[in-house]
Each structure stands twice: as structure tokens, then as C-alpha cells.
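For this depiction, one protein chain was excluded, whereas all remaining protein chains were kept in their positions.
Now for subunit A:
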Amino acid sequence: MTLVVQKKAAFAMEELNLWYERFHALKDISFQINKNEVTAIIGPSGCGKSTFIKTLNLMALRIPGVKMTGGILFENQNLVTDKTDLVHLRKKVGMIFQKGNPFPQSIYDNVAYGPRIHGIKKRCQLDEIVEEALKRVALWQEVKDRLKRNAFDLSGGQQQRLCIARAIATKPTCLLLDEPTSALDPVSTKSIEELVTELKENYTIVMVTHNMQQAARISDKTAFFLNGEVVEVNTTNKLFSNPEQKETEDYITGRFG
């Protein structure tokens, strides 16, 4: 299969299909995700949006019985058909989950985990990476005096920011966020949203959200998923103000979902 890819595309999906055993979860997904943009994935529960974001770093393969066909082009490689180096892929494509999931270790060790498993052992180098990552997520001021404390002592919003710091410590180019604020209070949600907007200068960001206002607030492009299919992909402004498809309009005006 030959994929026609725009220069600025980070990921290019081409007729991507995914099955859980017999269940056809993603059907002929074809669209492109641009570099240094925030792409929001919206859609009702069970539409495949979380499944889709897990294909971008092949975390979907961890689920037993998963089968994929088609193409996801990333760094000139088809993640679906080529033998992908998972370690390299996941180093380059970081993921942030619904609920902050720090390891039960110190704040420092959490952030240093990625660099360490990728072979960085020198203390001074790690110190630098940890400080830089924590500064990037605006957590440094709050935790710099207690880096040795357990990460579980942090609040929910801080834990989520720590997980973002942990992800960017491996120096990725893309960040996948799977409903990153669904378990957070409004204040923490706002700080994460601001952070995402800042991060898009350096990272390609794909964010699943069930919160349409959130998608409208911070994304550049939005993809609307329904029953495992992409109904519409457009700039966020266009999709929310003047959707092309009837289903999109029904969903964003709250007629279902």
C-alpha cells in the first residue's frame, strides 16, 4: 500500500481496521494528524476513540485477541504491517491516561523512569532531565524540595502533570492523551488544558475527550468518531460552527451521545 502523506503529517491513517476477536472496533479509518497541532478525538462512549488513540503507540496490541489491518504511517514506517520497534515507538510517542498513574515511587524516580530504561545512567544527566520535564509541566516550583517523596502524596491534578512530565522526559515528538482530565476537578482541568496548549509548540498532541467544550477550547483539528468510523475530520472551528455531516451536527448539538 502506498500512502500519500503531507509533509506536516505526524500520523497518516489509511483504511485502518481493528478487531477485538470478532468485534469490528475501527472501520476504515483514514485521516492525517498534523505535527505541532492539537487534534481532538470526540464521539460518544464506545465509538472507538480510545481504541484509536491506543493504535498510535500500538498499546492496542497489549489487549488479547486484537487484529489490525491497513496502515498507520509514522516516521516513514507503517506501524501495522512493518515490524515496529515498540521501544523506539513508545519513546517517541508518549501516552497520558485517564487517571494519573504514577508508579508507587518517588517523584524523581517517576520522571527518571523513562530515561533510565532507555539507558541514561548518569546522575547529573538525569537530574537535568527531571528538572527540565517538571519545569515544562509547571510542577517544579511545587515539588523541587520534595523530589524524594512518594508520588502518591501529590494531588490528582499534580499526579496527572507528573505523568505528563514522565512522558516528556523520554523526549517524545508526540503525546497521546486519553481523556486526561476526566478524573480531575475544574481547576486542575484548566491547568492541564493550558499546559496542552503550551506543549503543542514542541509536540504533536492527540487528545481523546468526551467533553466537547474542551475540544472546542484547545484543539486545532477535531475528528468525530461514531460506531468505529470517522464521520468527519475538520478544523475545530469549522467542525463546531458549520459541520458537514448530519451526525456531527446532531452530536455536537447534544441530540445524542
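Just so we're on the same page, a residue touches a chain if its C-beta (ideal position, glycine included) is under 8 Å from a C-beta of that chain, and two chains touch if they have at least 3 such contacts; residues count from 1.
Following the convention adopted for this analysis, contacts and distances are computed from a predicted model.
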**Item:** Choices "NADH-quinone oxidoreductase subunit K", "Nitrite reductase large subunit NirB", "Phosphate transport system permease protein" or "Sodium:proton antiporter" - which one is the UniProt name of the chain not shown
**Value:** "Phosphate transport system permease protein"
**Asked** Looking at the whole complex, which of A:97, A:225 or A:240 touches the chain that is not displayed?
**Response** A:97
**Request:** Based on the whole complex, identify which of A:89, A:107 or A:192 touches the chain you can't see.
**Result:** A:89
**Request:** Among A:9, A:33 or A:59, choose the residue that contacts the chain missing from this document, as touch is defined above.
**Result:** A:59
**Request:** Quickly run down the residues of subunit A that touch the omitted chain.
**Result:** 57, 59, 62, 86-91, 94-95, 97, 99, 101-105, 113-114, 116-118, 150, 152, 163, 166-167, 170
